[in-house]
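Below is a slice of the complex: some chains, not all, each in place.
Each chain carries a letter (A and B) given by its place in the written order, and its residues are counted from 1.
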Amino acid sequence: MSPAEEKTEEKQAPTREDIKKVLECLLFITEQPLPTAKLCQCAGTKDAELVAELVGEIKIELERKNSAVMLAEVAGGFQMATRPEFAAHVRKLFADRMTMKLSRAAHETLSIIAYKQPLTRAEIEEIRGVDVIAALETLLEKRLVKVVGRKETVGRPLMYGTTVDFLRRFGLKGLEDMPPLESFAAAEPAVAASAPPVPQEASAQPQEQN
Amino acid sequence: MAYEVHLEMFEGPLDLLLFLIKKDDLDITNIPIARITGEYLSYLEIMKDLNLETAGDFLVMAATLMAIKARSLLPSQDEEVAASEEEGPDPRAELMARLMEYQKFKEAAKFLEASAEKSKDVFYRGAPRFDDSQKTLNIGIFDLLESLREILDRCPDKSREIAGEEFPIEEKIAKILALIDKNRRATLQEIFADETKRRGILSCFLALLELVKLQKVFIRQDEPFSAVSIYKREEVADVAR
């Protein structure tokens, strides 16, 4: 057993390819996006740089061979996902297990939670000016928000925050992917009026009719 | 009224105010308080006619508006006195700040909706799946109330008598469903076309809300200020599965 000698050892150090296969396997089976640290831990390596590199390779290879799945970077981690072009088929598969789309009002409650988390129901209601318990329950049930703790005030009310599923649903890598709240401030009418005329108007238009 | 409609009122007084500001193209930083108070109260009136469970929130806001209005009617030097006497923050400025703050979240919600639209075709293991092919209600209660107001304005019958002819909601529900069954959709105008009595219109409107709540129909306005249509909702599979 000369080269095999090593093999009889408890375990040989895994090769680059070995680790890559393990990563593929993990990224495939996981139900949550996996951050690099978690991938390292499950693959049994401390080399985060290598893992990041291999993940990048996996992503490119899937694209190159035009695979049915792709590697998505979402919610602070990586996870395989189906490619958008197959959406119609996937929808057929899950036709009887689809959850209803959110109403606009539920999206509003969600946006408050996303920007102000962690916050209590009373705090949401103060911003919305209306009882939000029904909306909150919908969001909890759809796993877009969760209880993240209790506020240390009278009654120790629950505080809510967004979830990984929130980020996945909205295709965000992280909360920092959301534009700053201030960017949604209503343009001051004065400013809007004095805004420079956008050049595109008539000049560019003509060529571009179809 | 044997039949009561309970709406999950997702929208509150601030939504109503923002709706009115947008509708009349007003400046959110400088709301004409008398005008907006008048409009606000007229919506409240309709909600009362409909017997909608208006949470106390709407009444509290009405009181706030009227207080601001009263204050604004004081002669200016008295205003200073009043301000220094109360030494509380200016309620008008406070209200506008709240509105502007909330407005930002409403815009952020649109950003979220657009993001969902972009990533709706990507499916992950373990993630909840939303039925994005589904059309959903994209119109607020106040848009609907606005339509209702127009319909009521055109109706010659202004009687508020409770006694007399009955307009059971169940009948109106049947009527609406029959209309939609024909073409899978109907416009708001079609639904109210044969209603000649004020109470009939109100009952028909409640029937519509009830159908939305029961998820039998959804209401859409595909473009702002365009015609409002009612669509039949496909039978959604049982949530239990």
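Note that in this section contacts are C-beta pairs under 8 Å (C-beta built on N, C-alpha and C of every residue); 3 or more make two chains touch, one makes a residue touch a chain.
Small disclaimer: the values here were computed from a predicted structure and weren't measured.
Student: Given that a single representative of each chain type is displayed, how many copies of each does the whole complex contain?
Tutor: A x2, B x1
We take it that only the chains that are shown with their structure count from here on.
Student: Mind checking the centre-to-centre distance between chain A and chain B? Centres are C-alpha means, answer in whole Å.
Tutor: Averaging C-alpha atoms per chain gives centres 32 Å apart.
Student: Can you check the complex and tell me which residues of chain A touch chain B?
Tutor: 29-33, 72, 74, 79-85, 87, 90-91, 94-112, 114-115, 127-131, 134-135, 142-143, 165, 168-172, 178-179, 181-182, 184-186, 188-189
Student: Which of the residues in chain B come into contact with chain A in the complex?
Tutor: Touch list, chain B to chain A: 8-15, 27-29, 55, 57, 61, 98, 100-113, 115-116, 118-134, 136-138, 140, 236-238, 241.
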